[in-house]
Every structure is written in structure tokens, then in C-alpha cells.
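This is the structure I have questions about; it appears just below.
Only a single protein chain was left out; the remaining protein chains are all shown in position.
And now, chain A:
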Amino acid sequence: MGSGRLYLAVAVGGFRRYATYRAATAAGVFTNTVFGVILVYTYLALWDEKPHLGGYDQAQAVTYVWLGQCLYATLAIQGGGAEKDLMERIRTGEIAVDLYRPADLQLWWLAGDMGRALFQMLGRGVVPFVFGALFFPMALPTAPTAWAACLVALLLAMVVSFAIRYLAALSVFWLMDGMGVNQALMITGIFFSGMVLPLNAFPGVFGDIVLVLPWAAQIQMPADVLMGETDPLGAFAFQAAWAVVLLAAGRLLQSAATRRVVVQGG
């Protein structure tokens, strides 16, 4: 069995695991739609006061809101993806089983999380986005290439999102409890991904800083690629660079962690 097939199977497993809870998915769709409506109105009021804030017009601001709602669960912006299970396995010592598997730890969890992300996007993200497009004026491209480019940006965003959360999860090898780390993930995720406000609308130097942090790869980049606000190749390079750096950091931390792992009991 080729190792490619193994990770594909893990990804499919991640997808199916989340696809099982249909009522929960429907509830999530409803909640994301309600929050989208509330956010759209506040953004419209803001852009009414200051047209072209951050280089967006009103339709683009609305598009940003609905893409954000679409990606909220997909990219586990406030946590709750693979890292949650991984932390629990490290805490309980079950991680030892994972380390014994003839598979790469990081790739294994990446594959599972990609499966989860794909399901969250299709099952939970698409409906609010379509709802937004039906009831509010949005700046959507007509060219298929723009949609294809956005899809690439989304895949890269999923990898960056995983890489950040993987690093956080590994810290539990030293901390033993993920509560504080999860809170930090939630705060940084919501704020620096641009869930509260598009990053290009942040004021001054602060705005320049948040645009180069890895979280900018999550919602801002796919949104800008979709609406033709940035060069797709430049955006891909930015996302890929952070993905490589963070995954490499994850590898380093992983090897440091597994060298010191001591599993209790027998």
C-alpha cells in the first residue's frame, strides 16, 4: 500500500467522522448565517461612514463577511479541530500508540484535519455563503479562473491553519494541559485572522503588522484572491512560505517532544 493511499484514507476518515453529525451541522449552518447577517449590517454601517475603507467597497466588505462565516469552522478559527484530539491524546498518553504507527505523525494529523476542513467547508460553509450571495449584494467574480485561484488559496489556508494548531497542540507535551493554549489559540485566531474586522481595515502600523502574520493567510488572502484584490501568485507564495515555515517548526518541536516522551503505566 502506497503511503499516499494511507493518508488519503485518513483524510476520508476525518471527512466522514464530521459528516456523521447532520443535526449539529445544520445547527452550525444556522448559527453562521445569523452571525453573518449581524456582521454584514455592522460592516455596511462602517463602510457607509467611510467608503473604500481598506480598499474595499461595500459589496466587497459583504463578500468578506460571508467568506469569513464560510471559513469559521473550516479553518477552526477558534480551535476545535485536530489539535483538540491531539492534545487529549498527549495528555492521556495515547499518543504512544500514534508514535508506534508506521506513519508520519505530522502527516497523519494533517490528513485527518484536511478531511475535517473539507467537510466543514462543503457541509457547513457553502450554505451561509450562498445565503449571503442571494440576499446581499456581493462582489463575486464571473471568471472561473478567479474561483479556481480562490480554491488553491483555501487549500493553502487549511494547511497554514493546521500548522499553527499543530504547534499549539505539541506544547501539551510540556504543559500537560491544553486549556491555556486553547484559549490563546482562540484569541489569536479570532483576532489576527480578521474575524472581527478585515485585516486591511485595521488602522495604521498595526494594520501593516497583522497583514504579514501567518493568520493573514487564513481569511484575508483567500478573500483578496477571490475578489481580485491581490496577485494570486503572490498570495500563494505568502501562504506557502508560512506553511513551510510552520510545518518545519512543527517537525522540530515534534522531534524534541518525542525524544522526551515517557508514557505512564503499562
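Here is the rule we use: a residue touches a chain if its C-beta (ideal position, glycine included) is under 8 Å from a C-beta of that chain, and two chains touch if they have at least 3 such contacts; residues count from 1.
Note that contacts and distances are computed from a predicted model.
J.: Missing chain, UniProt name, options "NADH-quinone oxidoreductase subunit C", "Peptidoglycan glycosyltransferase", "Spermidine/putrescine import ATP-binding protein PotA" or "Transporter": which is it?
T.: Looking only at the record, the undisplayed chain corresponds to "Transporter".
J.: Where the complex has a chain not shown, which of A:Asp177, A:Asp208 or A:Asp231 is the residue touching it?
T.: Selected residue, touching the omitted chain: A:Asp177.
J.: From the listed residues A:Phe30, A:Trp147 or A:Trp174, report the one that touches the chain absent from this view.
T.: The missing chain is touched by A:Phe30.
J.: Extract the touching residues of chain A with respect to the undisplayed chain.
T.: 21-24, 26-28, 30-31, 33-35, 37-38, 41-42, 44-46, 49-50, 53, 177, 179-180, 183-184, 186-187, 190-191, 196-197, 201-204
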